[in-house]
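Complex shown without one protein chain; remaining protein chains in place.
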Amino acid sequence: MPLLNQGELRALLERELPGALDPTRPVNRYGNVEATHQLEVEDQASDTMGDTSPPPATGDAAAERQADVVDKEEPSVPPLSQDDAVVRAERLPDVAAFLRDRLGYDYLSRVTAVDYPAYGLIEVVYHFYRIEGGPGQIVRVRVPRDNAVIPSITPMWPGANLEERVCYDLFGVHFPGHPYHKRIYMWDEFEGHPMRKDFEKIGDSYYHFKWKGEGGEE
Amino acid sequence: MTATPEQTTATQTALQPVGGGGVVVVERKQPGQSYGQGIAKGMAVVIRHFAKSFTSRIDDKSDQAGMFTVEYPEERMELPEAYRNMPVLLYDDKTGQELCTSCFQCERICPPKVIHITQAKDPNTGKAVPAAEEFIIEYDSCMSCGLCHEICPFDAIKMDHFYELSTHDHLAMDQNKAALDRPISYYQAIAPNLWAAVEANAMKKLQNNVKRRPGNIGVAPHMIGKTQKALPTAAAAGAGAAAAARPKTPVAAIGKNMSPEKVARLEAIRAAKRGGATMPGESEIVAPSPVASGESGLHVAESQAGLAPSPATTPAPATGPVAAVGQSMSDEKKARLEAIRAAKRAQGGGQ
Amino acid sequence: MDFIIGLIFWGLSALILFSGLMVVIVKNIIHAALWLIASFAGIAAFYFLLEAPYIGVVQILVYTGAISILMLFAIMLTRQVTGEGTQQLFKRWWVAALVAFGLFAVVIVPTIWFPRLPVAERGQPTYWPQSDRAAASATPAAAPAAQQEPQPEAETPQIAGAFEIGRSFMAEYLLPFEVSSLLLLVALIGAVVIAYEERTRRRRILTLAEEAELRRSVAGLGMERPLQASAQLPPGKSEAGTAERR
Amino acid sequence: MRAMWEFFFGVGWLATLTSYLTITTAILVAGSLVMMLLTWIERRGLGYMQDRKGPNRVGPFGLFQPIAEAIKTITKEDITPTDADRWVHFLAPVVILASTVAAFAVIPWGNLIPVDINVGVLYIVAVSAVHTVGILMAGWASNNKFALLGGMRGVAQAISYEIPQVLSLVSIVMLVGSMSVVDVIQNQMDPYGNILSWHIFTPVGLLSFIVFWIASLAEGERPPFDNPEAESELVAGYMTEYGGMKFAVLFLANYLTNFAICAVTAGVFLGGGNGPGSDIPILGTLLSVFYFLAKSLGLFFVMVWIRGVVPRLRIDELMHFAWKFLLPLALVNIFSTSLWIAIIRWGAEQGMGIAEALGAPGSIARIAVAWVVTAIINVVAFFLVARLNATRGVTTYQATPTAV
Partner (left out) sequence: MLKTEELQINIGPQHPSTHGVFRLMATVDGETVVHLEPVFGYLHRNHEQLGEIWTYLQTITITDRLDYFNSMINEHGYCMTVEKLASIEVPERAEYIRVIMSELSRILNHAAAIGFWLQDMGSWGTTLMFGFRQREMIMDIFESVGGSRMMCNYMRFGGVARDLTPNLVEQINLFLEGFPQFIDDFERLMMENEILLARSRNVGVLPKELAAAYSVTGPVIRGSGIPYDIRRAEPYSIYDRFAFDIPVGSVGDVYDRFLVRMEEMRQSHRILRQAMEQLPQASGSYINQAYKAASKQQGLRLPAGEAYCRVESPKGELGYYIVSNGGNSAYRYGIRAPSLINLTALNDMCRGYTVADIVVILGSIDIVMGEVDR
């Protein structure tokens, strides 16, 4: 079947699997609005899918943008791409099956989690490719940071097994349905997820590991 | 070994071998054909190597059998020029002047942060002097990546070829300046071409810096006694002569790959700066447009190396970060600057 | 010369008796087996002392080499080794002691009654069954010329040389020789059958390729939906799979 | 030897005792020296085969390296694992070394013969059977999962390779007529010059040499059969829990077994000690010892050569190989040996009338016919068994239908 180019996947998914796409527009709590705009809570249903141009920045945010003061303490947060297929978490397995069975993208290359504390969410990026070659497709799932739960696609794609465990271990994204849902690098009693932006970095001084029971220093 | 290339039946669009060549199925050995002759072949190969390793040595890369061992303490492999093991500081043989002007570039770029420099102060005026008073490299955690060697604008820090560093005294691994200093002739011996490429530039910069170093400040510790406070005439003459040979405009040397009109505008800015007038051109941060404005990242205020303005694609020359300019001006100039900035913000808002 | 042989004899017999005793006394059953092996070695040494190297070597090969391994394997693979649990003496130990003593008496009385060992006189083979006495007496005189064994002019003839045994297997004792070889053959085949039947009954673990092939043949299922990642076909299914494929 | 000591002590039994003791110490000292030479040959030979130098730092050409190693292993701490069977752990190396050294009692060094019992060949095989008891003791007593697995494997391998080893010797004993090692060597001294009469140059002897050599490689745990201490899977097999002196003893026993195997092979198949000029009275003995050592060390070099080439056989393949390849070959070889003897030696009264037509027993024509007949049988058997094994699968996993 013909290779899809970048924007086509969104349209196709919308038509084939209604409700699979994730309509929400995350807002940036620090007002760093360069790439986001107000959450239109009210028009949830009649969301205009079509417009893929970045939303206009409102007046005061732009001014704030100018002042280098903001630039100094809070590093600017990269924009969340709009044109890729952003899928609702619970519909991910269906989208993955759709991609493989109908569109022929039968090779999952990469599952990456990216932490956006500014938007209050974790975005998990799936890269699908065809085994015969050619450019691939990117599917994104955005889940809130505090309870990040995405149904695991390991039962269908055994290749995602270890990648999902890495996302769980370093980012805290839970994958119900994963055959071996345990930490991959850290030891099981480790608390916290090291790759999250808010995981306190302590430079090279020794990390005092607190056992669950004692809660004491060492 | 390779059977005839057999095209796969998969869709050809994606897998069209542009440069030619297809897919070849590797040939497997059928069972039941071998009665030990496979092992016999292997033994033939091994015994040939056994015999040859007595007679010949492998010295160049094309022959495949013969003695390969280099017996380390007696015979040694000769190291290529670009070999890098541990950074060392260079000083001029004659005058004993160190090339390092403590510009902190290497300290900033060092990934494991093992270089620690303190700048020398002029004892009487208390002003900063372009020389390093104390220069420590923690040899035990330096990974010899060579980034300091590449970024040093004065070619003061070079990668050495010395790898027998084992010691039982861990503290000695924090090498101070005395332990790090090597004469230029030493580096010239181990890496002639690399030094020849940078020598002219390094020597010229050394002359500029030596002029601003009172007394024995920049001299390598162990050379202080030996060299009479030779006036830099002799060295300067040599360097000067070399410098004269090149075109006179030192400024051009800095922005050498820039278009002439940009050089002219730069000249104007410099003249204005010397005259204390404000910056004629408007200073604004180029919005991080998708096209990278390879803005030079030198945020460092006190660097005298001058900004090498990058061939910014946007018309307005990015004159470097706002903060750097504002520091050395009087307060009324600052107020005027503030006014300009407010006007810009208002104008910018409408963009 | 006799003094040294006497010395060796008493030493060896002490070793054999001691290790025999230890077999019974020691708690750990592996140690008991090892003491038994020591006594076998002692007996082999006896044969060498009696100038019968062939029997001595066969004793080493068969007993110390093979049967001891058999016993050790059997002990190791069957039951718990360090025997703390088992208590040493039964309540009515004296009955066992009485019976043991009775048997010992039965053995020791004839040896004491006939002081002289029935050692062969010059040229006369030892006590052999009547029927063979005639045949036996013929052999030593006309030893076949071709294969004259480099016979040291030992004072006493070879009581049981390798040559003697070989010849008698093919001559007088041909029938028992064949019957025993048949017996061994039956035992061998029995072992093979038991091992083979036990191997097939065990749960056969399918490799990935066999599973894929099985999945294709059993359900004709296409491969759109690959296997559960690390799940494995439930044992029941694979059992049925193997039985059916056989 | 006895006469000399009698002169000293004048008392018969003491003289024999001391004479036997001197012979034993001579064998042990010479054995250990040769063992050190073997380790040196192994490491330098393997080195040069891989285009690198072997140990050449300690002493000239690295000759003192084995001594350095001996000192190192002896000075290492000698630990016994906790709640291991202390006595059995201690006794295992003793049993292994004892069984190996005992085999040297019968091996003649050229013309110097320690003791000549008329069941020499059988004695060697019997004593190496005791070796397996030691392995099992070592494996069981180390109280370590890996050691137990290694021990079990070692015993299984040793037992299943003992049988082809013995059967291949049976055909040689049939050829010679007596089991004494000295007679076997004597038989190879026959009139047609010294070299051609070696057993290895008869088709029967050749096949029995192949079977015996491969089976002995397994008996001495040499690659490709070094399963018991297969580093890549079970760390060090039954030797895992041994350190210091006990490991040195195990190591010594291992190399002594290898030397014993080479010596027996040299003796039985290559006419150990026979060579041009080995029958001169005084000089001959020296020469024969030299020939014997040259042949044994040459065979050991072949062991090192094989070690440099082949990977290790898996334990189940190893068993298949023994029972389905070596054993049938050994049996076929016994059959062809009987044919060889029948054609060459037997006359009319043994029912081989037609052989009479070819001439007197032992004549050239008879030998030629025997050569042809046995050669055909052996070669056909070799290829038939090899093909059967290859197709019926020495490997346990049948070739599943290719997925492509």
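A, B, C and D label the chains in the order they appear, each numbered from 1.
Here, a contact is a pair of C-beta atoms (placed from the backbone, for glycine too) under 8 Å apart; a residue touches a chain by one contact, two chains touch by 3 or more.
From a predicted model like this one, the values you see are computed outputs, not experimental measurements.
Undergrad: Considering the entire complex, write down the shown chains that touch the omitted one.
TA: So, spelled out: the chain left out of view touches A, B, C, D.
Undergrad: If I consider the whole complex, including the chain that's not displayed, which of D:P60, D:P281 or D:P311 touches that chain?
TA: Per the contact definition at the top, the residue touching the missing chain is D:P311.
Undergrad: Could I get the residues of chain C that touch the absent chain, sorted low to high?
TA: So the residues of chain C touching the missing chain come out as 77, 194, 198, 201-203, 205-210, 212, 223, 226-227, 229-230, 232.
Undergrad: Would you write out the residues of chain A that touch the absent chain, in ascending order?
TA: 35, 75-79, 81, 106-110, 112, 114-115, 125, 127, 129, 131-135, 138, 156-163, 166, 170, 180, 183-187, 194-195, 201
Undergrad: Could I get the residues of chain B that touch the absent chain, sorted low to high?
TA: Where chain B meets the chain not shown: residues 1-2, 5, 8, 10, 14-15, 17-29, 31, 34, 36-39, 41-42, 44-46, 58, 60-65, 68, 77, 79-84, 105, 108-109, 111, 143-147, 150-151, 153, 159, 257, 288-292, 294-298, 308, 310-311.
The definition used in the following text is that only the chains that are shown with their structure count from here on.
Undergrad: Could you name the chain whose Cα mean is nearest to the mean of all protein Cα atoms here?
TA: Per-chain C-alpha centroids compared to the overall one single out D.
Undergrad: Among the chain pairs here, which one is joined by the most contacts?
TA: C-D
Undergrad: Based only on mean CA positions, could you tell me how far chain C sits from chain D in angstrom?
TA: Each chain reduced to its C-alpha mean, chain C and chain D end up 24 Å apart.
Undergrad: Could you grab the centroid distance between chain A and chain D? Build each centroid from C-alpha atoms only and quote it in angstrom.
TA: Measuring from centre to centre gives 68 Å for this pair.
Undergrad: Can you pull out the residues of chain A that are in contact with at least two other chains?
TA: none
Undergrad: Could you pull out the residues of chain D that touch at least 2 other chains?
TA: There are none in chain D.
Undergrad: In the complex formed with chain D, which residues of chain C make contact?
TA: Result: residues 1, 3-4, 28, 30-31, 34, 37, 53-54, 57-58, 60-61, 64-66, 68-69, 72-73, 76, 147, 149-150, 161-162, 207, 209-210, 212-213 of chain C touch chain D.
Undergrad: Write out the stretch or stretches of chain D touching chain B in their complex.
TA: 45, 48-53, 305-306, 308-310, 382-383, 386-387, 390-391, 393, 399
Undergrad: Which residues of chain B touch chain D in their complex?
TA: Interface residues on the chain B side: 31-36, 39, 42-43, 45-47, 49-50, 52-54, 58, 65-69, 71.
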